[in-house]
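A single protein chain has been omitted; all remaining protein chains appear in their positions.
Going by the order they are written in, the chains are A and B; count residues from 1 in each one.
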Amino acid sequence: MGVAIIYMKGYQTFSSIESSTTTKVKGAAYTNFSTKEFNPHLRNIEDYRRIWDVADYVVPPSESGSFFVTTNIVITSNQTQSTCPEDPEIPGAVCDPNNNTCQAGTPTLLGNGMMTGACVTSDINSKTNVCEIYAWCPVEQDLNPLIKNKALLSASKNFTVLIKNFVEFPKFNIRRRNILDTSNKTYLRGCHYHPRTNPACPIFVLGEIVAEAGEDYDAMATKGGVIAIIIEWDCNFDYDENYCIPKYSFRRLDDPKAKLAKGWNFRFANYFSDNTRSLYKVYGIKYVVIVHGKGGKFNFVPLLINIGSGLGLLAVATVIGDIIVLYVLKKRKYYRSKKFQLAFVEDEEGSCKDKTDLAVRKRKNENCNSDCPETFKLNESQQTK
Amino acid sequence: MGVAIIYMKGYQTFSSIESSTTTKVKGAAYTNFSTKEFNPHLRNIEDYRRIWDVADYVVPPSESGSFFVTTNIVITSNQTQSTCPEDPEIPGAVCDPNNNTCQAGTPTLLGNGMMTGACVTSDINSKTNVCEIYAWCPVEQDLNPLIKNKALLSASKNFTVLIKNFVEFPKFNIRRRNILDTSNKTYLRGCHYHPRTNPACPIFVLGEIVAEAGEDYDAMATKGGVIAIIIEWDCNFDYDENYCIPKYSFRRLDDPKAKLAKGWNFRFANYFSDNTRSLYKVYGIKYVVIVHGKGGKFNFVPLLINIGSGLGLLAVATVIGDIIVLYVLKKRKYYRSKKFQLAFVEDEEGSCKDKTDLAVRKRKNENCNSDCPETFKLNESQQTK
Partner (left out) sequence: MGVAIIYMKGYQTFSSIESSTTTKVKGAAYTNFSTKEFNPHLRNIEDYRRIWDVADYVVPPSESGSFFVTTNIVITSNQTQSTCPEDPEIPGAVCDPNNNTCQAGTPTLLGNGMMTGACVTSDINSKTNVCEIYAWCPVEQDLNPLIKNKALLSASKNFTVLIKNFVEFPKFNIRRRNILDTSNKTYLRGCHYHPRTNPACPIFVLGEIVAEAGEDYDAMATKGGVIAIIIEWDCNFDYDENYCIPKYSFRRLDDPKAKLAKGWNFRFANYFSDNTRSLYKVYGIKYVVIVHGKGGKFNFVPLLINIGSGLGLLAVATVIGDIIVLYVLKKRKYYRSKKFQLAFVEDEEGSCKDKTDLAVRKRKNENCNSDCPETFKLNESQQTK
């Protein structure tokens, strides 16, 4: 009970929070190579000589309370709706020209398109035959591109994100913000969050977020993953509300040790006409901003309730007490004899009957007093009233 | 109380969960017709001879904890910013050339653009006149396209989705995943979830999800809707944590019986230049992954608390007991007379004063016994037993 009241602040009412979070990523990365260089097996030669800015690598451009930063990309540019050989890696894609198993009009299992029925030579490996399909052609050749064992956009490690978090404690009608009013514009431009040296700065370096979460950025960037940015508002409004400032913590939210289906990637396309597009398979890190919070203020009701339920426990004491006295102690026999003593109750007719009701017994004593002169008279006097 | 403790696991502390979910849809569908065929009333002849793959039908490409699969589409291709007749179905669009009601510069109510002021012949129905508008032209003709009473992408019924769910029980620092480490890559490629035969497989066939939710896929695909995929982690860590596996359930989250504004659709456009785009009105099923979970482990505190509050109830017993004895029983009059009897308290000065305090009365009796022979005898008789 003491614990419940003092340690767990049992004397406060708590307010939950309404929160809104917006994020803004900054930074640009440059890649300069042709897929030919780092992977001769690629069918489609893609030119990666280009700059990647926010509009390129944040997909979708805005999400509520989270943001995704692309770290690794497989581009399949200039696809058109036409026919081409299916990817040999797709189950059921490989076929035998002499005994054609490609069924026209049915889609390839887990594949990219609809089989035309023809069995043609693969455009990757001239020795294998695959079903021809009607699809966005050429089909993507799914290889995880790496430059020197690093993800293409490993430079994203230096990107920064400004997190604007606004919380309201409706019960107390208090509004707080993670950007302190004390900070000024130049500070906001320059500062970077650091758990010890700069815990109040709302600008985070992506690499440091991942490091704080105990992960290796380059490893994570290759396959992608999910990181939680947890903002904790634990405020005690018995003090000045300016002491109510958020704590940040970071945790990886997907399984780093996953043996199967590791990481996080998805595909999207930019359409240049109804019949031409560039397909992007993007690996990346999704940052989810989770806002926890509660604010406490002194209040009588919870205090009483805690006392109440606490006292419930006291009831146990008496019970246990009796048990010890009556069944454990050496003298238990005697005490028992005293506690349960036989008694007579004299009912209205004045005759005496044996009673087993305990409560009655107690009274019995009282009423046996009847003939101790004082009490007796007194009873009369009472009746005569 | 017993219930609270045993049945409701009152002896455990519970940990909430941090969860992350990523999804990946696979499959391709093929449509092959011109809008002319299945709906002669359409103004814009659209060619639907094309393949639809993930990048086409999952819009937006990634969402946190949910995904949308297009099932029915109205394409309005090659729109340009120019002037054209408004859709006659728009309220206030129809006009009378002799008494022109089209106000230049004001937008049509719920319409597609800005009225130029001209009243022109509709491009759908030559008999009606409509206001000319400056807009993305030609304007969309909103008809729900069906092939043989089925949604265009009814084939999406066979698409599969891999759901990766990772949960953490922070209090116990336990991490679990819905992809069991026991399963291997080939298993993951081949398996399909089934409530009885294959409850551990994280790959779901969309058609079966909808069926499990008790809905008809084709009906739902036509108008769109929302399906909840509920992942339930109810774990008891008093046992081995490998017994902690998720349960899946499925439920439709929008109103199947809605008379009005049924289903779920939205519009988006692919831009081919600043002045040309293709507009897509997509109907589809949004799958929302909801993760519930709690983990329990034995702990003393909650046990005590439950006992405490439980004992509170016992207090009722005595109260009720008295009530019965004093107001219900035949002998109540008598008992009452005994329970409340007038008494004297002899104060320091030794004089007698009338007291109403009950506690005092009790003591009164106790000390007045001194000269009460009966009680004594009675006690003797008892001891001699």
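Note that a residue touches a chain if its C-beta (ideal position, glycine included) is under 8 Å from a C-beta of that chain, and two chains touch if they have at least 3 such contacts.
Computed from a prediction, not measured in an experiment: that's the story for all the values here.
Engineer: Could you tell me which of A:T13, A:S77 or A:Q103 touches the chain that is not displayed?
Structural biologist: Among A:T13, A:S77 or A:Q103, only A:S77 touches the chain that is not shown.
Engineer: Of the listed residues A:A104, A:L304 or A:I323, which contacts the missing chain in the full complex?
Structural biologist: Of these options, the touching residue for the absent chain is A:L304.
Engineer: Consider the whole complex, including the chain that is not shown, and state which of B:L146, B:A219 or B:V288 touches that chain.
Structural biologist: Of these options, the touching residue for the absent chain is B:V288.
Engineer: For the chain that's not shown, point to the residue among A:S64, A:N242, A:N275 or A:N299 touching it.
Structural biologist: Spelled out, the listed residue whose C-beta touches the missing chain is A:S64.
Engineer: Can you name the residues of chain A that touch the chain not displayed here?
Structural biologist: So the residues of chain A touching the unseen chain are 18-20, 22, 24, 26-30, 50-51, 53-56, 58, 60-64, 77-78, 155, 160, 162, 164, 166, 168, 175, 177, 179, 181, 183-185, 188-189, 270, 272, 278, 304-305, 307-312, 314-315, 321, 325, 331, 333-335, 338-339, 365.
Engineer: Using the touch rule from the top, list residues of chain B that touch the missing partner.
Structural biologist: Looking at chain B, the ones touching the missing chain are residues 59-60, 63, 65-66, 68, 81, 91, 105, 107-108, 110-114, 134-136, 226, 228, 251, 253-255, 258-261, 264, 266-269, 271-275, 277, 279, 286, 288, 290, 308-310, 312-313, 315-316, 347-348, 357, 359-360, 363, 366-367, 369-373, 375-376, 379.
Following the convention adopted for this analysis, only the chains that are shown with their structure count from here on.
Engineer: If you average the Cα atoms of chain A and of chain B to get two centres, how far apart are those centres in Å?
Structural biologist: 17
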